[in-house]
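For this depiction, one protein chain was excluded, whereas all remaining protein chains were kept in their positions.
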Amino acid sequence: MNNLITRAKELLENNNVQVVVGYEAGPTGLARPAFITNPEKAEKLIYDDRCVQNLAVYLTKKEVKKFGKIAIIATLPVMRSIMMLISEQQITAENIVVLGISSEGNLLDIANMQVMQGFIEKSDLSNPAKYKDLLAELRKLTPEEKFAYWQKELSKCIKCYACRQACPMCYCTRCTVEVNQPQWIPVQANTYGSMEWHILRAMHLAGRCISCGECGRACPVGIPCHLLTMQLVDQVHNYFKVYAGTSDKMSSVLSTFEPNDKESFII
Amino acid sequence: METTRKLIRKQSLEKLYKLLLESRKIYAPVIAADKQVEYKYNPSFSDVTFDHIRSTLSVKNIVFPKVENLFSYVNAKTESTITDIDLNKIPEVVLWGAHPCDNAAFDTLRSIFCWDINDEFFSKRMEKLLVIGLSCHLSDEYCFCTSVGLYPNSSKGSDILLTRLQNGDFKADILTEKGNNVLLSSPELFEPVTEEKVLITEVMQKFSHEQVTIKLKTAFEHPFWVANSLRCIGCGACAYVCPACACFDIQDESRGKNGKRYRSWDSCGFGLFTLHTSGHNPREVQSQRWRQRIMHKFSYMPDRNESLGCVGCGRCSSGCPVDMNIAEQLEALQNI
Partner (left out) sequence: MSDNIYKPYLMEVENIIEETPDVRTFRLKFKNAADAENFSFKAGQFGEYSVLGEGESTFCVASSPTRRGYIECTFRKAGRVTNALANLETGDTVGFRGPYGNTFPIEQWEGKNLLYIAGGIALPPMRCLIWNTIDLRDKYKDITIVYGARSVSDLVYKHELKEWEKRPDIRLITTVDPGGQTPDWKGEIGFVPMVLEKLAPTSNNTVAILCGPPVMIKFTMPVLKKLGFQDKDIYTTLENRMKCGFGKCGRCNVGKVFVCKDGPVFSYEQILSLPEEY
């Protein structure tokens, strides 16, 4: 990824940014997030099929913001996350430089948010192809069968919150589950408690999820919790004809009211 | 007690399994639908796997469950009462086929729960536990037991340790009184040892834990922590899959007047773990929490209890969403 390395080096050498957030290869061959502050170390940056993690999760972290201006390697999901974070006023566009990556793996020239928006709008924003079949399968089940499926999967949950921590949209400094006046969701990991947690998280992400699948990938016990959030992505699209993360001015569809909103389900 | 070495043929092993199943619960590894290895209660012998490297979750759940009720109560002002849990109801359990790393972790847990004052929930469960360990004939790049003073065929923590032989049978080392009782109750299943070759994998030593402990004494303020923890997302996955992690939370849960107080798994990696009510947090940023994890396991615990807080099973590294590979970090620490 020579262009990428050159660009990153350039940005650091000219002090346009103080850190480049990208991917590097770990000793076991897996890709892992890299935080390059030294232009010489830019050589470590890679981009290939192994690089799937949504790096936007680091944009809201104190330790990363402390560096100053941030350049971030951004595939489509990361770009959409960035849009969401800007629209929810968690980061500012002035503070980041987007090193966009196309679906073929080429470096894109993203000069500003409008350009990024243009790129996003031209892309397929529906749930990734590899999950569409599984989602369709699940939809065919009866409610009892669906409940039984999720009961089985969520009984494995150990409430480690890797799903929440890996998600760029879960940036609340005090999550609902960490509030104890009152304790909305019990702390312990039993099946129904875990179901409450996952349903709560999916609902908090409805209209905000950009289908990166990080939550399911991060789960150490292999619960496909990304299917819950992606199902809601489809539901939101069915009702409101929007996908999240397409504009830095877009407010979350479920927290805004438009006079021409469909009211057929209440009137 | 002196170790007794015996041979147990595969067919006899199956008979032993079925015999034990008659009077106890057996917690044994099976391969789940999604190819992960998990421990289940009372699987049929044919489902039990002898070829796993590591299960996704550790086996600490049998002595340190993810939720343990401490007592139940009735909250009724002046008439409030507390009712103890009847620990005699804890059943006898056989841990079957757990590897030496997992079994060695019981010692680490003991150094926490039985230190100073005794946690009877833990010790009662340990009392009712029989461990039939299985030496490793397979390993992978995440294993590092040999760096923390263990081996693929360590006997620490096992009552009986099985080691696979070249011909498919097993060598059985009877290590403790509990193990000996099994031998005494079914002597016909155990035969004298033969010269058959044992199959034990080799795990390259990646670092010296003694060196690491020495380095850590003066490493508190080292920039290593910040540089190496930037990608940590602060979940509890590493602590929860770890067989030697035992930090816990205590919570009450009520339904009307009745309720229970329980303890559940917690992780020092969570941001709010050390948060004071005043809002002050001694470990505000992830680098401090990552440092705590390593220091606790490799410096504080050896200092306090002469027990290392890590058994080299590699679950934390293989389960980490962002590849925080603990062996890699310790190797680097050794060289700072």
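Order as written gives the chain letters A and B; numbering starts at 1 within each chain.
Here is the rule we go by: a contact is a pair of C-beta atoms (placed from the backbone, for glycine too) under 8 Å apart; a residue touches a chain by one contact, two chains touch by 3 or more.
Computed from a prediction, not measured in an experiment: that's the story for all the values here.
Colleague: May I ask which residue of B:S12, B:S147, B:Q251 or B:Q286 touches the chain that does not appear here?
Modeller: The missing chain is touched by B:Q251.
Colleague: Of the residues B:F207, B:F224 or B:F273, which one touches the chain left out of the display?
Modeller: B:F273
Colleague: What residue numbers in chain B mark contact with the hidden partner chain?
Modeller: 70-71, 73-75, 77-78, 80-82, 84-85, 112-113, 115-120, 220, 246-252, 254, 259, 261, 263, 266, 268, 273-278, 280, 282-283, 288, 292, 295-296, 299-300, 303-304
Colleague: At which residues does chain A meet the chain that is not included here?
Modeller: For chain A, the residues touching the absent chain are 180-181.
Criterion: only the chains that are shown with their structure count from here on.
Colleague: Using CA atom averages as chain centres, what separation in Å is found between chain A and chain B?
Modeller: 33
Colleague: Given the complex with chain B, which residues does chain A contribute to the contact?
Modeller: It is residues 26-28, 30-35, 53, 57-58, 61-64, 158-162, 164-166, 173-174, 178, 183, 186-190, 214, 217-218, 220-222 of chain A that touch chain B.
Colleague: Considering only the defined contacts, which chain B positions touch chain A in the complex?
Modeller: 34, 36, 56-57, 66-67, 141-142, 226, 230-231, 233-237, 239-241, 249, 251, 253, 262, 264-265, 267, 270-272, 285-287, 319-323, 325, 328
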